[in-house]
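Showing just some of the chains, left in place.
Labels A and B are assigned to the chains in the order they are written; within every chain, residues are numbered from 1.
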Amino acid sequence: MEPIYYIDLLGTMVFAISGAMAAMRHNIDIFGAAFTGFVTAIGGGSLRDIFLNLRPVWVDDGNYLLAILAGVLASVLLKRQLDKLARTLTLFDALGIGFFTIVGVQKSLAFDSSSAAAVVLGLFSAVMGGVTRDTLLNETPLIFRKEIYATACLSGAILFVVLNRFGVDYNLNAFLSASVVVIIRIIAVKYRLALPIVGG
Amino acid sequence: MEPIYYIDLLGTMVFAISGAMAAMRHNIDIFGAAFTGFVTAIGGGSLRDIFLNLRPVWVDDGNYLLAILAGVLASVLLKRQLDKLARTLTLFDALGIGFFTIVGVQKSLAFDSSSAAAVVLGLFSAVMGGVTRDTLLNETPLIFRKEIYATACLSGAILFVVLNRFGVDYNLNAFLSASVVVIIRIIAVKYRLALPIVGG
């Protein structure tokens, strides 16, 4: 439990940085950057918890808000350095969505959702913070425009549910499924892979 | 109960089709189409259930997600045929909002909301999926632009609450009130009726 808790806090901070930096690119004031960092960090997990009829973790545990505050402050103070780190941030983001997907699936199953709903809620945990960020900033959500992103989360979520059905050890399963998310995402960014567009 | 359940699944599928097809008009990838179909289908009912402090049905019952998957696949595979069916889809959509309005009112009353809140929640059940779809796609929500739409739902919802107060049989009431929604909506589309605009 302990290491997962700290990884969860780290993931929250990474998402807060991603939200604050996106807001700063819109010439938004400091509060707006903090606000956007906050909703990006808590959006996905809160939506999952609300669908499960639970209180989001940050309402009861102040450490999540501290992690977000740290992420926002880092974004404001280290803006130039972080811009240069864009590639590293892509890696962090990939780790973040990998971890958040699996935590989301696992928590949903633990609170008796159907397997199919657990997959959806795992995906939501990982991507809905970013969707809220983009909607607030009045942009077409990134998951609609970018190289394979949500599909990576979906693959890992489905793998976790399937291996869980076959009785695979939880820690091994979490490690394997999160890795699948991270690897698909990194390969997609490196080779600019995208899903086919069906409109026109 | 049984027929209502299947009509509810059918309505869910119709809304998934409406969401997926709207996304495809925006040159969005297959995942984006599926995602938009999903939020369109579950948005209204989920919001109603969250306001009632309940878990949305699709979290526990996998059939709703199957209905959505079927709707999205149909949209992608039968895109051309469905485009030609636009008029039929308007009819389906009218049936969908009629049914979702009344189910929403009835569920809200069953979980002890006030009558006025039941009207609002019935309306939300019918239209908030579409509002979320349009917000995601970065458009002014359709309910703000279109011929009488939400007003049709509102009329049916109010009628249901009033007849319910007078002790009218539930099945008769549901049939009458849903019919009012469908008929107002179809007349509005046919004659391009719109509410007066108050701005300027």
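Observations, loosely collected:
Keep this in mind: contacts are C-beta pairs under 8 Å (C-beta built on N, C-alpha and C of every residue); 3 or more make two chains touch, one makes a residue touch a chain.
Bear in mind that the values here come from a model prediction, so they are computed numbers and not experimental data.
Here 2 of the identical protein chains are placed; the entire complex in the file holds 3 of them.
Methods note: only the chains that are shown with their structure count from here on.
If you average the Cα atoms of chain A and of chain B, the two centres end up 29 Å apart. Contact residues of chain A toward chain B in the complex are 50-53, 108, 112-117, 120-121, 131, 135, 138-141, 143-144, 150-151, 154, 194-200. Contacts from chain B toward chain A in the complex involve residues 23-33, 35, 38, 46, 50, 53-56, 58-62, 65-66, 76, 79, 135-138.
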